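A short worksheet on the structure shown next.
What you see is the complex with one protein chain gone and the rest in place.
Here is chain A:
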Amino acid sequence: MGSPAPTGEGSPGASVATSTSPGLKAPTRRGTELVMLSFAAGLVTLALILVELNQERSLSLRILYLGLAYLALFACAHLAVRRWAPYADPAILPCVALLNGLGLVVIHRIDLAMEGTVFLDGSTWDPVAFKQVIWTAIGLLLFAATLKFLPDHRMLARFGYTFGLVGLVALMLPGVLPGFIAPEINGAKIWLRLGPLSIQPGEFAKILLMVFFAAFLVSKRDLFTVAGRRFLGMDLPRARDLGPLFAAWGVTVAVMVLQKDLGSSLLFFGIVLVLLYIATERAAWVVLGLGLFSGGAIIAWKLFNHVQQRVANWQDPIARYEVIGGGYQISQSLFGLATGGIGGAGLGAGRPEMIPEANTDFITAVIGEELGFVGFAALLLIYMVFALRGLRGAISVRDSFGKLLGGGLAFAVCFQVFIVVGGVTKLIPMTGITAPFLSYGGSSLLANYILVALLLRISAAARAPQRVAKPKPQQPAIADQHTVMVERPK
């Protein structure tokens, strides 16, 4: 019988090819990553020196050690990537390192400023920069652990529903628990207090729910793309397939009502919408989702006082400057940005103590003041490069779960930056959400490092040379094979 020619020699030939063809080896580009990381560490050290100089504090070798310690911290992360995800994207980790480092410097800088005001008016202030350094170290540990224990991102898809349930519980928990465990801080009920620690479970829920939605959509994608009818030039989905969208909407509204956390609900809904869009490539989902969201937002605006306040503050912060819960915060942030102007006041030379919540929600305003428009734009571009590389990995990875998850994660960071910077610059109502990697806050930092590890994992899967399939029975048993005429290959 004419044996299928390519079959006979395909597999053994291939296994030889992998072991003996160094010419085909794809570049890992880990060296580039290390160079970029050193660059980032240098910049962070320089920023710290500038802060100390401008604050007229004594310069000592201590700063150099801090810079070196910072480099060492990220060198460890780099080694973890080298070991467990050698083909990961080279640009992602340096961007994260620079953002996190600048965040640390600015938080330290705000500590100095607040200590100054404490000296003047006798209020109290705990320096938090050191805590944030600890969180960074823990975050990087978690980052390395994620890379080590997750050799293949597709493993996550198996636990999709478990992750979804845990994520949902984590998201809703602070909203429903009594006040002594889940206190209302600054008007939002998003914290869990466990002894001395406060954690924000919503940050982790974000990632868990993304894994769930990606896994869910991959298994049910056909339902959403195939069924439905055309209306007004759009393919409308069937009513019963709208379930997940309505569920997401319900959760969003619940978060908005129970926890008074507008930022998280906006972020969460945006992520679901984008995942649906990536999975189905249908504009109808986006249109429907945006419609639902605006409907929900208008109803919330009618019903809830705190939403009305936010909108009023956004429309005219200066007019409501004196009102309690009014436009004071946004006004101060705008004044800060205006003081910064094009070139900025210089690191350490601004007045961050004038801006409320300077080290969390409004940290981008502080950066805008001290680095000016030019520096702020550079910062946003660094976020852009990060998201770009995440999306690039998502596009070139070869399985749809990875595509969805990678796209969702990269988009989540982008959207979060949009929400916070939009709020600070008065483009959209201020919603109180952390700037990824910059803001002070352990939960946010830890969750974002897990997110980075997942993105690196996906990009490593996309960039690694294809694995050769394991040798296996090539064809059905000889008895099952039908006899065929095979053309002799020319």
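Following the convention adopted for this analysis, a contact is a pair of C-beta atoms (placed from the backbone, for glycine too) under 8 Å apart; a residue touches a chain by one contact, two chains touch by 3 or more; residues count from 1.
In this section, contacts and distances are computed from a predicted model.
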Identity of the absent chain, which is to be given by its UniProt protein name, from "Heme exporter protein C", "Succinate dehydrogenase", "PSer/pThr/pTyr-binding forkhead associated (FHA) protein" or "Response regulator": "PSer/pThr/pTyr-binding forkhead associated (FHA) protein"
Contact with the hidden chain (one of A:L194, A:I324 or A:V484): A:V484
Per the touch definition above, residue among A:Q55, A:T339 or A:S400 touching the missing chain: A:S400
Positions on chain A contacted by the hidden chain, ascending: 2, 4-7, 9-11, 14, 17-18, 21, 24, 26-27, 29, 32, 36, 39-40, 43, 46-47, 50, 53-54, 89-91, 94-95, 98, 152, 154, 218-219, 221-222, 343-344, 346-347, 349, 371-372, 374-375, 378-379, 381-382, 385, 388-389, 392-393, 395-396, 398-401, 403, 462-463, 465-470, 472, 474-476, 482, 484-487, 489-490
